[in-house]
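The other protein chains are all here in position, but one chain of the complex has been omitted.
== chain A ==
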Amino acid sequence: MEMPRPNPDILARKPQLLARLSGVLPSDALISDPAETRAYECDALTAYKCPPLAAVLPSSTQQVSDVLRICHEMGVPVVPRGSGTSLAGGALPTEDSVILGVARLNQVLETDYENRFIRVQSGRTNLSVTGAVEADGFFYAPDPSSQLACAIAGNVAMNSGGAHCLKYGVTTNNLMGVTMVLMDGTVIELGGAHLDAAGYDLLGLVCGSEGQLGVVIEATLRILHKPEGARPVLMGFDSNEVAGQCVSDIIKAGVLPVAIEFMDRPCIRACEAFARAGYPDCEALLIVEVEGSDAEIDEQLETIMEIAHSHNPVELRQSTSAEESARIWLGRKSAFGAMGQINDYMCLDGTIPVTELPYVLRRIGEMSGEFGLDVANVFHAGDGNMHPLILFDANKPGDLERCEALGAEILKLCVEVGGCLTGEHGVGIEKRDLMTDQYAPEDLEIQMAVKDVFDPKWLLNPAKVFPLAASEAHRIAAE
């Protein structure tokens, strides 16, 4: 993976930078010892590592603003960081950059049930947002699988999704406002406890901008009252086509499940071996979950079961208790762990139109054969967000490269059928060089023009999202 060459001039000015930073930060918030900066050398895309020049862990708005102002004045790149769970290399530093971690900004600032929002500092973890309101019957809907660890900061930057977004939407649909610090240190407020923007929807623009427009330090999030209950049904089919058709028929029938999860045979087998959830040995498995009161759940499941029956399932199991629900979800929830046991794996994240599901799965199977690497599929079927897991052996020379090449082919396939490179993980460095497969030069130019406006010197996370060749002119112009 190519990264811009570190600027020797910045490396040479490290002592001056540290001196200035130490003037605005408490000593335990400035990390520059190489033994310690190593902790920030990568995110969850561990194939790529590089320790930063320094890492800072501010604990106030003022400190964030001061750090950014200093880096801005000195021309030092800054890579914002939440919890470092990005799978796209979004938080990967360069040698000449400062990591700005928001982990110490983790307080709940305001909880307002009457107006149904919570305002938190952005370093707070996703799950602990729900944790703060759960006792009162509320929850924060977006639920990435990494929710125990990932921070709202990263969620906002990546516009993260979760298993329940078919009904509740992703981060951008649940984000009401942010406090953000621009690269020059200016603090701005976008949105808030009211709805919709007064001018342009800058909040919508910032969400998903991968830490390239500003450092988000606070977020106002929509909270919802928990549903009365939820229950899944598990269905097994002997072909991917039939399972895909079943998904489409359920959606067309007018029921809107909160989640429709799909697993293919390699994935089912791995999960079964790992978690023993009692999944049938079949080609395709669906978990469909609905919400409401008991009677409402029964009514929706009745419709769903009827549709499933018409597709001759090899297994159809409706949960009737919390215990059975947990069992149905057990295998799915351990999918990543199960894969990790077998092998190293790379998790893709393309989205396709739901109608293309059977074709895409067939093509992935063929490509997997061509590349000689196994691929297991697990994904959010209701919205077409696929997570093909490519299994490889990191210790085997050439395997990672082959895996990346196969990954690129699969993502190109997603684009080809009308989908996109990434549904929820973001571009980062991982999909940066594929952007030209999805977008024409002018499509990318205008996106980079947005960065020119927010960060004219291109100091915030500059080596991400856009192919380096495409962003070079902007980065050079900024110097």
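Points to keep in mind about this one:
Throughout what follows, a contact is a pair of C-beta atoms (placed from the backbone, for glycine too) under 8 Å apart; a residue touches a chain by one contact, two chains touch by 3 or more; residues count from 1.
Please note the rule applied: contacts and distances are computed from a predicted model.
Chosen from "Transport permease protein", "Glycolate oxidase FAD binding subunit", "3-methyl-2-oxobutanoate dehydrogenase (2-methylpropanoyl-transferring)" or "ABC-type quaternary amine transporter", the protein name that UniProt gives for the omitted chain reads "Glycolate oxidase FAD binding subunit".
Note on the undisplayed chain: of the listed residues A:108, A:256 or A:314, the one touching it is A:256.
Touching the chain that is not shown, out of A:89, A:123, A:208 or A:266: A:208 (per the contact rule at the top).
The omitted chain makes contact with chain A at the following residues, 112-116, 137-138, 158-159, 161, 165-166, 169-170, 172-173, 182, 186, 188-190, 192-205, 207-209, 225-228, 247-249, 251-256, 292-293, 295-296, 299, 351-355, 380, 383-385, 418-427, 431, 435, 438-440, 442-444, 446-447, 449-454, 465.
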